[in-house]
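Just below is one structure, and these are the notes that go with it.
All protein chains of the complex are present and in place, except for one that has been dropped.
Then we have subunit A:
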Amino acid sequence: MERHPEPVHFLLSLDKNCTAIWEAFKVVLDKNPCSVVPSDYDLFLNLSWHSIPRDKSLFWENNHLLVTSYAENGRRFMPLCNVLYGRVGDFLSWCRQENTSGLDYQSCPTAEDCENNPVDSYWKRASVQYAKDSSGVIYVMLNGSEPRGAYPVKGFFADFEIPHLQKDKITRIEIWVMHNIGGPIIESCGEGSVKTLEERLERLGFQYSCINDYQSVKLLQCVDHSTHPDCALNSAAASTQKEVPSPYGLQSASFVFPLLVASVSVAQM
């Protein structure tokens, strides 16, 4: 969950009428919660639309918190949740009650209940737009420690984003397969579902590359694992640190490291 208010954003000079945007969105709250389709959000999207800076698009699967941390509220990258039409719905849930007007604060239908539910339709609509407006180098962050596979073959990225990437606007696609510090390493570049993704991109005619544990993101993961051997720095300066537990949900399973690695690290400190 976002812990800080949005800092002054370079897009702040946007001339947007928030009241009108809300009115356009609101129509969905009057509809039967199993009859909301992506196009119901067209007017909302029209009013809240703004372009995405080149080379700043960041797609992802199974690492929402890491992506939002890394993107730094749109300053480093601009994932969908930092675009206005993605930001307003981020972390929220909404639906009308089944048989009467008024919001249902108890529960809302999921994809298992019905396909045309307000939240899924919103993200489908937003994802399609985001993909269409992305340009330059496209980045994708996947979770190589996810047991169900790093690239979900059925998911927002696969079904609503890839099909709408504009080949003429995109130079290349860079995939980062991140692993939890300490593992498990379930899939890496060129393996399993990641291979499936790579082959699909190739078929579609995109130039792509894949990096395991992209350094800049890994450094962010290391904030929570500063004493882990995988986070050992080459520099000689090392202050004594207390091991702190990870609240992130990127818990590593217990691991066993070769004694050799441990003794080498100690010797070099």
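Here is the rule we go by: contacts are C-beta pairs under 8 Å (C-beta built on N, C-alpha and C of every residue); 3 or more make two chains touch, one makes a residue touch a chain; residues count from 1.
Quick note on the criterion: contacts and distances are computed from a predicted model.
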Name per UniProt, for the chain absent here [options: "Presenilin-2", "DNAI2 protein", "ADP-ribosyl cyclase/cyclic ADP-ribose hydrolase 1" or "Calcineurin B homologous protein 3"]
"ADP-ribosyl cyclase/cyclic ADP-ribose hydrolase 1"
For a quick check of understanding: of A:70, A:123 or A:176, which residue touches the chain that isn't displayed?
A:70
Residue in contact with the excluded chain [from A:14, A:204 or A:233]:
A:233
For subunit A, enumerate the residues touching the unshown chain of the complex.
1-5, 7-8, 18, 69-70, 72, 91, 215-220, 222-224, 226-227, 229-235, 237-241, 244, 247-248, 265, 268
